[in-house]
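For this depiction, one protein chain was excluded, whereas all remaining protein chains were kept in their positions.
As written, the chains take the letters A, B and C, and residue 1 is the first residue of each chain.
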Amino acid sequence: MVKLVYFAWVRERIGKSDEEINLPDSVRTIADLLDHLKQRGEGYAVALEVPEVIHVAINQEHCQHSDLIGDAREIALFPPMTGG
Amino acid sequence: MVKLVYFAWVRERIGKSDEEINLPDSVRTIADLLDHLKQRGEGYAVALEVPEVIHVAINQEHCQHSDLIGDAREIALFPPMTGG
Amino acid sequence: MTLPIKTRVQADDFDLQTEIDALASANCDIGAVVTFTGLCRDDNGTLAALELEHYPGMAELEMQRIAGEALVRWPLDGVTLIHRFGKIVPGENIVLVVTASKHRNAAFEAASFLMDFLKSKAPFWKREIRRDGKVGSWVDARDVDQAALQRWR
Partner (left out) sequence: MTLPIKTRVQADDFDLQTEIDALASANCDIGAVVTFTGLCRDDNGTLAALELEHYPGMAELEMQRIAGEALVRWPLDGVTLIHRFGKIVPGENIVLVVTASKHRNAAFEAASFLMDFLKSKAPFWKREIRRDGKVGSWVDARDVDQAALQRWR
């Protein structure tokens, strides 16, 4: 089980702020995860339509789409940040 | 008549904060003025011993030693500034 | 000695003089303090407020990481980072960066670095709330902010 958390328009399009899911063994990298999530429904498909703009954090630390998920407890998906 | 004003260690060495003096016609530039003042006593000679470090303002505006005094009302002599 | 890093994520406003006094009273050796304050601005006269969403937990962690990076790069005597969340109206403070150093250029450069990284790395997102009551759009990230990071490689 891994906890997924969503922010800003990713959260809005997916329609929830977080969820816990089981990942199949075939999902090894963040890129795999994004592909996998797109299959879960239209909200996901719209939210993740342009995967290049999706930022990802594993256990609250920025990571790359090529990074392995490993034994991540929490994975966050969000758009480019606009703080400051 | 021109008003001379002195600050910081220039003031201390000359021993006064300001004075009004008549300048001979031969004193045309600031460099001339510094040479002229050095003759006025030991305090002046010590204060103006190294003329290169003396900053000068004519009518409250920074100027060069080569600048003409013209009809200046107020000439200030002071060491390098150390504000901020 | 504890590292002179303070980071806070809060809904409340902050007061610059209070933050500087806190830094300076902890260390009488500070000669130069630079601050950057980011304010909510209303470019078109249509903005009622910005609503700032953040990633609790990671926001604090990321601000600590960014501040730590600045301490490695410049001889700083203190860094304070404060980022607000929630509803913020035009003219109000959003973010504060404070850097203290004996050397004024170090304080200036570190503050500029910290802002560039906060803008593009700290997990905050702005959405507009319009004067007509409608929820406006999410603020787009600007290429110029992303490009600003390249300066610090």
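The rule is simple: contacts are C-beta pairs under 8 Å (C-beta built on N, C-alpha and C of every residue); 3 or more make two chains touch, one makes a residue touch a chain.
As the structure is a prediction and not an experimental result, all values here were calculated from the model.
Touched by the hidden chain within the whole complex are the displayed chains B, C.
By the touch criterion stated above, the residues of chain C touching the omitted chain are 15-18, 20, 24-25, 28-39, 41-43, 90-91, 102, 104-105, 107-108, 111-112, 115, 148. Panel shows chain B; residues 5, 7-9, 57, 60-62, 76, 78-84 of it touch the chain omitted from the view.
Keep in mind that, in the parts below, only the chains that are shown with their structure count from here on.
The mean-CA centres of chain A and chain B are about 72 angstrom from one another, to the nearest whole unit. For the pair chain B and chain C, the distance between mean C-alpha positions equals 48 Å. Taking each chain's centre as the mean of its C-alpha atoms, chain A lies 26 Å from chain C.
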